[in-house]
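Just one protein chain is left out here, and the rest sit where they should.
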Amino acid sequence: MSKTIDIRRITLTALMSALIFVLTRTQLSVTPTGGYIHLGDAGIIFASLAFGPWVGMVAGGLGTALADITSGYAQWTIFSLGVHGAQGWAVGRLFTEQRQFVSTILVSIASMAIVVGGYFIAGTLLEGSAIAFGSLLPNVIQSLGGALLGIPLYFAVQRAYPPLRRYRQVQ
Amino acid sequence: MKKAIRVEHLTFAYPPLIVGETPEPLFHELELNITAGEALTVVGRSGSGKSTLAHILAGLAPRYTGGELTGKVRIGEQDLVAEPPAPTAVGVLFQDAATQLFTSSAEDEVAWGLEAVGAAPAEIGPVVMNALRKFRLLGVNKRPPWALSGGQQKRLALASLWALRPRVWLLDEPLGGLDPIGRAEVLAALAQLRQEGATQLFTTARMERSSWGDAAALLTGSALTAPATWGSWRAQQARLVAAGLLCPAASWTRLEQSARTPDSALALEARNLCYAYPDGPAVLHGLDLRIPQGQFVALIGPNGAGKSTLIRHFNGLLRPTSGSLQIMGKKSRGLAVGELARQVGFLFQRPEQQLFATTVRKELAYGVRQLRLPDVEERVERSLVRFGLTDIADHPPAILSYGSQRAVTLAALAALETPILVLDEPTVGLDGRGWSQLLEWMAERRVIGTTLIVVTHEMSLAARADRVLAVRAGHIVADGLPDVVLAHFGKQA
Partner (left out) sequence: MGLILDFYRPGRSWLHRLDPRVKLWGMVLGLLLAFLLPSTGAQALFFLAILLLLRGNGIPWNALHWLWRQIRFLCLLILFLQPFFTPSGETLVALGLLRLTLGGVNHALGLTLRVLTMSFLTGGLLFTTEQRQLVRAFVHLGVPYTWGLTLSLTLRFLPAISSLLGTVREAQAARGWVAEGNLFRRAREYLPVLVAVTIGTLRMGDQLTLALAARGLGTASKRTTWRDIAMRPADWRALVGVSVAFLAVMGLLR
C-alpha cells in the first residue's frame, strides 16, 4: 500500500506546484515597485488547506521559485522558495476542519505575516531599502487578497468536486 | 487455446463520490475471455466503464483509484488481484494520451519505461531509436510531447509501450479526437502491432466508425455480452440504438429536414480578415466571408489550418489584426465580449473543462445571469427539461460521467438562446445517444432560424450542412455545397 501513496503524492505535489506557478504568472496588475499582483497566493492557500502542510510547503516553494526563475527575477528564487514554503507549511498546519471560522482567520493572518515580513527582509538584502519599503503595501494587498480568494476557492472546490476529500489521505 | 485475458465474476464499484452514498457497482459478474493473439473491441456508452475495465486489466484499478473488486482477473497465468502486472506484460494506451506522456522529449519518453524496469543503459539507445523509427517519429525525437499533434502523441504513447514489448495491449478509444490523417496514422500503427501477434483489446463509444478487431462485445447493464462478429452486430441496429451505441437514423433525418431558406440579412460578414498571434505566426490571410442568418455552415480542414482561430473572432475573443468583421450588422471591433456573447453562443473544444458550479442548475444559470438575460428561472428549467437533466439538477456537474457533462455544457449553451451558435468539434467523444441529442438540438435550432457554424472532422455531419467551407493554411480554399466541396476536400480534413 505504501507504494500507492507514494505515486499519488508525487503527482499531486507536482501538479499543485505547476498550478501555483501558472497562477503566480497570472498578473492582475503591476505594482509601482516593479513587482506584480498575481493569483499565486490563492493557489498556495488552496493547496495547503486541501492537502496539508507538506504538499503546501513543497508546492508553494517550488511553484513560486520556478515562476521567479522563468520571469527573469532569478535573484528572488531562493527567497521565494523559503518564504512561500514557510507560508504553505504554516497554513496547512494551522487549519483545522473542526474550527473552520477561527482557523481561517488565523491562517490569513499568519500567511500575511510570513509573506510581508519575509519579503521585506529579502527585499532589503537584494534590492535595497527603498524598494523593500515601497513593496510593503503591495505585499500586504497581495497576501491578503490571496487569502480572501484562496479560502473561498477551497470551499467552492470542495462543494463542486466532493472527491477532493479523497486526496486527503495523501498527506 | 491459450487465454491471454481471463476475467470471471468481476464485480467492481468505485468509492462513493459523495460521503455516505453507497454507489451502484459499475460491473456486476462481468465475464471476459480473450485468446492470445486475438483482437476484441468493447463497445460501450460513455460512462459505461470502458476506461475502468482497461484500468482493471492493467492492474491500476482499484490499486490506484480506490474501490471494491471481487472476482478473478488474470493476464496469462498471473493473478492481477494479488499482484500488478509488469509493464512488460501489459501495455495500456490511455484515452487521453496527452497526460500519459510526462517527460520533456519524445526520445526520453520512450527511454523512461526502459529505465524504470532497469534495462542496461547501453541497450536503451538502440531500442529507443527502433521504437521511434517503427512509429515514424524519428523526425520529432527531440520535441516535447505537448508540442506534437494529436496523432503523433498517440503514436508516441504506443512507441513507449512497444519498447517494453508487452504481449497484451489495452487501447482505450485510440482514435478519439483525431482528424482523418491522424486516424489513418494510428490505424496503420495498430495494424502493424496486430501482425506481430499482439493480443489487443479496443474500446469505443460508437458502433459506426470501428471496424477493426475480430469481434466486438457490448458493455451494457454492467456486464459484457458474448463477443460476436461485426457483421452480426450490424444486423441488430435496433438493439444498438436502444443501447445508445448508434445514432438513430431518425435524428439524421430530422437534421436534414430542418433545412430552410436562409434570410437575406447577414449574420456575419468578414472582409479581408487577417490575424496573427501576438509574437506568433500569421494564421489567417485575408478571408472574405458572408454568412446569412439561418444558414448551417460546416468548417472543415486539417489540424492547425486555423479553424479555431477563425471562429474565435466570431465571439470577440480575438480581434482581426487587419480587415473587418461585422456580427449581426455591427462592427465587432466596437463590441465587448459580453455584448457579443448575447448574440453568439460558443461551444469550445473539450467543454467539460469549464464546469465549476456546485449544482447543474447553477451551472446553467451562470451564463444567463452574467449576460443579464431576462427570465433566468424559465430558461434554466426549459434547458434542464430539454436535455433530460432534471433528475440530476442538484448534483455537482464535475462528478457526472463524461456523457452527462457534455449534456450539461450543451444545456448551458442552449439556455442563452442566442441567434448564432458556433460549435468547435462538438462530436468528439460522444456515444450514439450523445450524437442523437446533439443532432436533434441542432435541428430544433435550425428550424427557428438560428445560424449554425460547426467545426468538424466528421464528414457525415458536414454533409448535412447548407454549405461547407474548407480551410487550409489560413485560406478558404473551397466554399460551396457539401457534395461539391467534400468530394475534393473531405479526405484531408
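So that you can tell them apart, the chains are marked A and B in the order they are listed, and the count of residues begins at 1 in each.
Simple rule for what comes next: contacts are C-beta pairs under 8 Å (C-beta built on N, C-alpha and C of every residue); 3 or more make two chains touch, one makes a residue touch a chain.
Just so it is clear, the structure is predicted and the values come from calculations on it, not from any experiment.
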Please pick, from B:17, B:36, B:98 or B:477, the residue that touches the omitted chain in the full complex. B:98
Per the whole complex, from A:18, A:106 or A:136 the residue touching the absent chain is A:18
Out of B:11, B:35 or B:354, which touches the unshown chain? B:354
If the missing chain were put back, which residues of subunit A would it touch? 3, 6-8, 10-19, 21-23, 25-26, 28-29, 33-34, 37, 39, 42, 46, 58, 62-63, 66, 69-75, 77, 126-131, 133-134, 141, 145, 148-149, 152-153, 156-157, 160-161, 164, 167
Spell out the interface residues on subunit B facing the chain that's missing from view. 55, 58, 60, 63-65, 84, 86-87, 90-92, 94, 96, 98-100, 102-105, 108, 111-121, 124-125, 128, 144, 146, 160, 164, 278-279, 312, 315, 317, 336-338, 341-342, 344-346, 348-351, 353-357, 366-367, 369-371, 398, 412, 416
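Operating definition for what follows: only the chains that are shown with their structure count from here on.
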Using the touch definition from the top, list the residues of subunit B that touch subunit A in their complex. 15, 17-19, 63-64, 66, 355-358, 396-399
Where on subunit A does subunit B make contact in their complex? 4, 7-8, 156, 159-163, 165-166
